[in-house]
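Just one protein chain is left out here, and the rest sit where they should.
The letters A, B and C name the chains in turn, as written, and every chain counts its residues from 1.
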């Protein structure tokens, strides 16, 4: 394969694969990402499924997309707009063209542009390019379907199987454009279809056909060169947020020397956490697919009482159902991790779209004064870190911890430098030992205010706990007014004390400036990129991104007071801004909010920040 | 009965009846209250049950109390400390003596002071007066049990029945002390025991015996005179908050011309609302005792969809369970009233004790951006008004409304001037009529932003609703990003618009001053009394008490800006203060919080306010 | 329910929404059957309310042109109960999946049945969670390998019929997506029955649980592996109508016999759907292939007072006896005094 001399050297490129649900776009995107990762690019991906039920073929509702952003510098988001769109049919074009950069490249399967296809996609004319005003774009109409058929005509496959491999043709074209080797994909195919040599052969043939086709029509296709990113040495893998969350919890169990129990009920987009844990019986994980979310958390509370690292995973509406039981965990001061993968609300809302609107629910969605630790992960891979931390805090401070992620980072993936478990701290839950003299269920250690954990089976420490208010020492039921006040205060203080055990808030950029951008959770990539880009223009803007919400890091005031303006950016109506108003009322918080079931775009953020700087 | 010349004229007196759960203290207290009301006193009562399960007789845990505050001026609380305590046994003395004013009168059944009784009550010596340091009090040891036996010895009753009427002896004594007629009580007894003439006779006999005994030992008993209160003319009745809530809802249904449906699950202290509604089949009320709280709200959502005024009632932990379904009501924009009678939390907490700690849960205990109207009643009788208002807002604005009360006003009672229903406004839900042209499920009226309500059975308006995000006009499922943003905004704005339809915030006292005391909900009586008392001392303190929380009244800033200091007083850790920080961040809010399962005392409030004024 | 003048047709029950189930999904056929059944009930279109939970099957209301409510997961029984009690004039249908009805919604399901609320509950049993892409459900067979049970489940499934009977069920029927006529016939009967009816429809999920019912639904075998029960008819089945069921009284078990020399039609059990004692219905509902043919048709249909009817009756009775006729009366009832 000829080395291309005229390739455009690019820092980063965004590619979007888009087609029918059955067109294999997720696989295509993943294969491209893996290959890019292997040759050393940094990257970030975002799969964008259609609504939950398969729509009829060829319609806009049925379009499935996969966007990947590759680069030679650190890549933090899947990118706003695509440089290249691969559209397998008119519906894909219709749905996705607006997300292509002006003047970008659009490769479309010419064979799919027929009356039926256009009509199904909702085009009114027979010229989709004109109809969508794409004249200024680099449109490449490639006869993908027919060339795929042509390539396979002698192989004795039925026509359904033949057409199923047309995604490989598209992928081959893209490999040529980016000058990527095909060997990784080939060995993947060999592995996956071990028992079907014909399928391997067919896919490889079509892949090469696509590559060759792109090369042949070189004059039309752009050609990019993206050198390897300068990233830290090590062994890497791709990981998405849900898997990282599951693994972080497993890692915590190992470090605590406990068994991991997860009681959960499937719900989009959190289900994969339960699925991954279910598959991990080899590490002794016990999963309990409960009859509902309430049983999910309650079985976990039971497991926690019995001495396991107990976890429950869910998404918004499921978190609502867990509120009452969370109160029980608060009262009984048992360790428990509740993972909430946020999605668009209220109610069933937009179940497959990301949003950050469960923050208030996480903080306050329970009866009474019911404090728990609330934290949030900010990228697919750091879900591992924060899941680990959540478990560590739960176990060492004897408290429920809510970890918030969202559909965006849960499904999105990025390369991750695989850590060694020896780099992680041990977790030391305050387990009460048999034979402890004068042991009291609600006696606490002075530093953390954590009570000790006496697990059934421990001789001599038999005791009773429950949801009624407890005596501050014995844990017996107490209706005493002063005791109640004390316990309400202690429970709050115990959570606040966690602030002494978490990292300080970091500022990205100068510690002083005109504008402090504040974010939390899954918007990190967008905020960091946007802030970096205007910093590069010489503006005095910094970013403070929160992963610990309750309690807040100890140095919040120190950070805030050094900026002229503060703007809190969220995918909700301003929940974190309001929380900051409660906890740090002395500052004025501007807000930038977007609630569209979509992440921010870097462009809109930059524009907004610049406007704020001018005002 | 001799007119007493030497009676002490008093503005107000607090009496507390205290005895074993089986001693009939609730009845005794009620009879005394009724009689006082009949002769024109104003009053406020508070029954104080023991924990939920009957404790063994004679123990502190089993003590049942009933406090009543009577006066010739407006009485707003059951009073902090009692002038007179009637203690039927040592346990009652032990449990309640600390609530008697210094130097107050304590009447105790002398016969109950024996070794067994003292021991059960937890006294360590045989002199409870000395042990509890009550020497400075006016202690009246009356042989209540033996005199009761004596009075009934010829009536042929068994000794259990005889002893059961000893509460009438105590009541008789109290009647003498306050120079109250016995006829109301007598006719009550005649009514209640219609079929048991012997019981009537026995009770009346003992009542008179008590009266006569007190008269005989006049030199020891104090004697008070409390003239009728100067209250508005009208027909009065006693009412507690739960009954008033139930009736307010019934009244709203009548005014709206709708049937009332209540799906609910029993839970302390809200159960009585369901019970009262169940008894009102004569007014066509349909109650549905559901299998749990979720079914409670869901049957109500169904009934609302079907065109009823739908209501669900619960308390803290039950409200947590209803969160997910509330989100559905928000999304489907159906009218629904959710009554939450707050109790001590978190978890099972202190189920029989009042608290105000469900405010944040009411505001935010759901997934996504899920706004509902939140309001709170402030006295037993105004529960009627606010329940009516809650239903009116729900129906006219097509929104769920949460009405917060608490165990204190729910169980407490006061005289209430019975209104005429003709004084109340009609309620006009936006019901869509058959034959409406171009009707759209989510089209809204411009003022309130309420959609119309097309009820199954209406010809031609068949449509589908649900929990997925809706198109802003047709109500069909929509995944469109811009539509989602619009709908999120509209739902919030619709709730905010309610502020145009509610009364402005009132200030009790001058509109300008040194200290503005802020409260909300069931603490009103205490705050108003405390503020009034320091106003009387010439201090520039005013009260702004909130019944409408979301949205807030329109004139909040106007009120707040005229005071030097603002203090928010709540029976929680500061939830409303935090809410004000979010919504009106420009003011500094001091806090005064008490979380003891007990109401404030007027004394502690006054002290605190005076301290704030001095600082 | 007022009978309509105009006769409605299946087309009248189709909404303008594009049907979004996977091609080949059994749900299409069931939708079809309901659209054919409803016109037969002679009820005006506006008097139908169709309530569902969440799941693939629960998208159903969008495809019907009646009043509809696509609610939240598991709560359809409760919402439908509220609709029916609020307005007993409506014909209320609940559409639910095996997860929706028996996992998260299990409690509401059994309580709606126990109360005998006049709902028509159509239970789409594909033995899988379709919408969330393939986790096992409370009806998945023991050992099922699914996304959350990669090593096979270790739990015994509910048998919906058994659970319905355990919950005091008065009406239980079973059908299958590939038998449109039987579905339609049963839906009509369910619609006419007063009280809670549960119709389990075995449904194929082509994507996540394809062929789970194949052993009994394949054209080739189905006549030998299914028995369609009809009230007061003998329990006969088989491609050649040559098999039947008898009771082995000693072991209290149903036995399959071949008709011929030893047994004739008159030896067979005769189906009595109206027997109050649930013993036989339980056995019939529980029959499983290969030991027995699987029972279809209306297995149990008992008349009993409905909850909604009784509530309405009680309200009327109390109303007629009480002196309190208005809120003013209420406020002035009991002890009052004048100032």
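Note that in this section a residue touches a chain if its C-beta (ideal position, glycine included) is under 8 Å from a C-beta of that chain, and two chains touch if they have at least 3 such contacts.
It should be emphasised that the depicted structure is a prediction, and the values quoted were computed from it without experimental measurement.
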{"item": "Chains in view that touch the one left out, judged over the entire complex", "value": "A, B, C"}
{"item": "Touch criterion as defined above, residue of C:165, C:199, C:268 or C:294 at the omitted chain", "value": "C:165"}
{"item": "Hidden partner chain, touching residue among B:141, B:212 or B:268", "value": "B:268"}
{"item": "Listed residues A:75, A:328, A:427 or A:541, member touching the removed chain", "value": "A:328"}
{"item": "Residue numbers in chain C that touch the chain omitted from display", "value": "104, 106-107, 110-111, 114-116, 138, 151-152, 154-159, 162-168, 247, 249, 251-253, 275, 277-280, 282-283, 286, 304-305, 307, 310-311, 314, 317-318"}
{"item": "Hidden partner chain, residues of chain A it touches", "value": "34, 37-38, 40, 228, 231-238, 247, 250-251, 254, 259, 261, 263, 280-286, 288, 290-292, 294-295, 298-308, 310, 324-325, 327-328, 332, 417-421, 456-468, 476-477"}
{"item": "Sites on chain B contacted by the missing partner chain, in the whole complex", "value": "51-57, 59, 61, 265-268, 271, 274-275, 278-279, 281, 287, 289, 291-293, 317, 347-348"}
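Note that only the chains that are shown with their structure count from here on.
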{"item": "Higher-contact pair (C-beta pairs counted), A-C versus B-C", "value": "B-C"}
{"item": "Inter-chain centre distance, chain A versus chain B - centres from mean C-alpha coordinates, in Å", "value": "47"}
{"item": "Centre-of-Cα separation between chain C and chain A, whole angstrom", "value": "40"}
{"item": "Gap in Å, rounded to a whole number, between the CA centres of chain C and chain B", "value": "45"}
{"item": "Shared interface positions of chain C, touching two or more other chains", "value": "54, 72"}
{"item": "Multi-chain contact sites of chain B, meaning residues that touch two or more partners", "value": "324, 327-328, 332, 466-468, 477"}
